[in-house]
Each structure stands twice: as structure tokens, then as C-alpha cells.
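The other protein chains are all here in position, but one chain of the complex has been omitted.
Up next, chain A:
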Amino acid sequence: MSEVQRRKYTQEERTAIFDGEFMPHIDSMYNFAFRLTFDEDDAKDLVQDTYMKAFRFINSFEQGTNAKAWLFRILKNSFINEYRKKSKQPAKVDYQEVETFYNSDDVDYQSTTDLRAESVKDMLGDEISNALNALAVDFRTVIILADLEGFTYEEMAKILDIPIGTVRSRLHRARNLLKDKLKGYAQSMGYNTDEEEE
């Protein structure tokens, strides 16, 4: 990897960047880490590792650019390279999700769910969280980045090292899978999910 050769930051500048641009994102970072690992200790380790790496490679961070996206990218890479392997519980793989994911690059927009906006709005935080947590990690990740953290497609493409078109289609699939799970909750709650009542 060819590192862009920037001037090195002074000790004061490093501290200023770290405290002023990196540390304010600790809440988002911890929540991202927790949603990836589902474990408080693992999440803590992951966030600590990320900040250590951020400090070590601080010269490759351009002051004033998007620190949050830069940090999220480090965290995501650490998770893939280290935590995913030694994870306490084997990754839950939903084969249907994986299959849909890898089989085509085209996205099916025809498959409409009969889930209604009103029943979604009535759902509890726990139901939403559970549905999100039940998604395979790649799908969970794009929803966290887009909806919980408000990253743009372009930022997500950089964080995940994938093309923008893939961000868009993965996000679409992720939300469809989420809708399926929410539909299950809606039905069990007795909300009306039918198309139209006669």
C-alpha cells in the first residue's frame, strides 16, 4: 500500500486531533462495535484497538476531513481481520440471505412486502433492534451505517471498500430482509398486514 506522504503532525497537533476529532465519536464507535460483536467486552476491546490504531496511523489522517468515516473504516477492518475469527459464538449464517446476496448483482424491486407503514411506526424499539440484530453481519452493517449513523452512500463505499452501486443494492436487500422480520412481528401482534380489506 502506498501511503501518501504527508508532513508529520507535531505532538500537540496529534493530541488536538485525537481529542478534538477522534474522541467525540466514541459513542457511535462503541454502539457499532456492540452491534457487530453482541458482547460488551469484545466491543470495548474493538473500540480500544481502533483508537490505538488511529493514533498510531494519525499521520495518514488528513486533519479536517471526515474523522468518523475514517474511524469506522478502521473499526470495520479490525472486526473482519481479528474479531470475526475469534468470535465466541460462531457467526450465525442465514443461508437464504447469503444465497440471495451472492447470486445476483441485480436487485429485485418487484418483490413488494405487504407490510404497512402504520404498523412499522407502532413497533417497539426492542422489536426494531431484534430484527436488525437478526440480520447477517454484512446486511446489518449497511443499515447501521446508513440509518443509525447517517453515512452517505459515498462514505459507506469508502468505509466498506465496495463500489457505490454495491452499497445501494446491499442496502436495498438489507432493508427487504428487515421488512420480512418486521412483518413477522407485525403479524404476531395482530396488526393488519393485508393488502386491502374488502
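Here is the rule we use: a residue touches a chain if its C-beta (ideal position, glycine included) is under 8 Å from a C-beta of that chain, and two chains touch if they have at least 3 such contacts; residues count from 1.
The rule is simple: contacts and distances are computed from a predicted model.
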Chain not present in the shown complex, as UniProt names it (candidates "Mycothiol system anti-sigma-R factor", "Sarcosine oxidase subunit delta", "Dipeptide ABC transporter (ATP-binding protein)" or "4Fe-4S ferredoxin"): "Mycothiol system anti-sigma-R factor"
Option touching the unshown chain, where A:74, A:115 or A:136 are the choices: A:115
Candidates A:69, A:143 or A:159 - the one touching the absent chain: A:143
Touch list for chain A against the chain that is not drawn: 18, 23, 26-27, 30-31, 34-35, 40, 43-44, 47-48, 51-52, 55-56, 107, 109-110, 112-113, 115-118, 120-121, 123-126, 128-129, 132, 143, 146-148, 150, 152-153, 168, 171-172, 175, 178-179, 182
